[in-house]
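All protein chains but one are shown in place.
So, subunit A:
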Amino acid sequence: MRLILLALLVLTFSTHAEEDLSAKAWLKNMSQALRDKQFKVSIIQLQADHIRPLLYVHGIVDNQEIALLEYLNGPPKNAVRVGNRVTFIEHDQTPYSVTAPRIQGVWPAALAGDISQLEKGYQFVIGGRSRIAGRPGQMIRLLANDENRYDAQVWIDMDTFLPLRFDTLNKEKQLLEQTMVVELIELSEPANILIQAAKQDWPAVMNQAERSDGKNWQFTWLPQGFDVVVRDHHRLIGIHEPVEYIALTDGLANISVYVARSGENPMPNELLTRNGLSMVVVQVGNLEVVAIGKVPAETLEKIANSLVLK
């Protein structure tokens, strides 16, 4: 009897402790879990009217993070991460590696990164609880501090702290994109496939020598929290037009800004896709400034208009 009482007491205390976690603590635990835990998740990604099923396996082999992402539908497409190197293996393409701390395309990299980095652009608010993939999940809202970016919400598994669902919402609270776990299996040992992956000889990281430094473009205005990550000069895919390139990020949203000579044909001033990706083109003399990213088009327009050459 005493044991049962004790167990009850411990239980109430532990649930109490969980409730006491701040929204930020939840997110920090999630970030930690994404890096430390060994697990296998089946995920579906919803974008506008199409669904993409994914399999993601993560583990630690020889103190190194190994992860595998597999696209389950359509032509085979995989990405393997060993430490800080991500190799993309696609059916019609020679595999190539890039240096990256996460495989892009599952959860936003920021979820496994430094959570305080997100605080400049978002407020963290504890939401309700719901059951996802058969597990209780705690919802944390990432409320945009301003109108310049979209809101997001993440459901965190109350047991493992791994993310169960991630939604991006527009200003009307309509769902733009959703990444949802349908099955989560925590593993005590690295999955066999990850051990194999760790032994595998992967292509060397791509030589990015052809990226020359870009000109000193500056922004007179940027939304709070957005920083310049990369600036360079390269040629566009496919049409091989030279562009000046600047990458901005606030942790969650990534924006690309291009400066190029205007083509002979006018470009649309604005283009919106239903998954939240927007594109804005501003003509400056015989140059066009193109801004692309998953933020409201108005933000892109303001950013494009604030670009100056110093």
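Structural remarks
FYI, a residue touches a chain if its C-beta (ideal position, glycine included) is under 8 Å from a C-beta of that chain, and two chains touch if they have at least 3 such contacts; residues count from 1.
Please note the rule applied: contacts and distances are computed from a predicted model.
For the chain that is left out, the UniProt protein name among "Iron ABC transporter permease", "Anti-sigma-E factor RseA", "Acyl carrier protein" or "Transcriptional regulator PadR-like family protein" is "Anti-sigma-E factor RseA".
The residue touching the chain not shown here, chosen from A:Gln38, A:Thr87, A:Gln138 or A:Thr299, is A:Thr87. Considering the full assembly, A:Thr249 is the residue among A:Gln38, A:Gln153, A:Thr168 or A:Thr249 that touches the omitted chain. For subunit A, the residues in touch with the chain missing from this view are 31, 47-50, 52, 68, 70, 73-74, 76-78, 80, 84, 86-90, 92-96, 98-102, 104, 109-110, 112-114, 117, 192-193, 196-197, 200-204, 206-208, 210-211, 227, 229-230, 234-239, 241, 243, 245, 247, 249, 254, 256, 258, 263-275, 277, 279, 290, 292-293.
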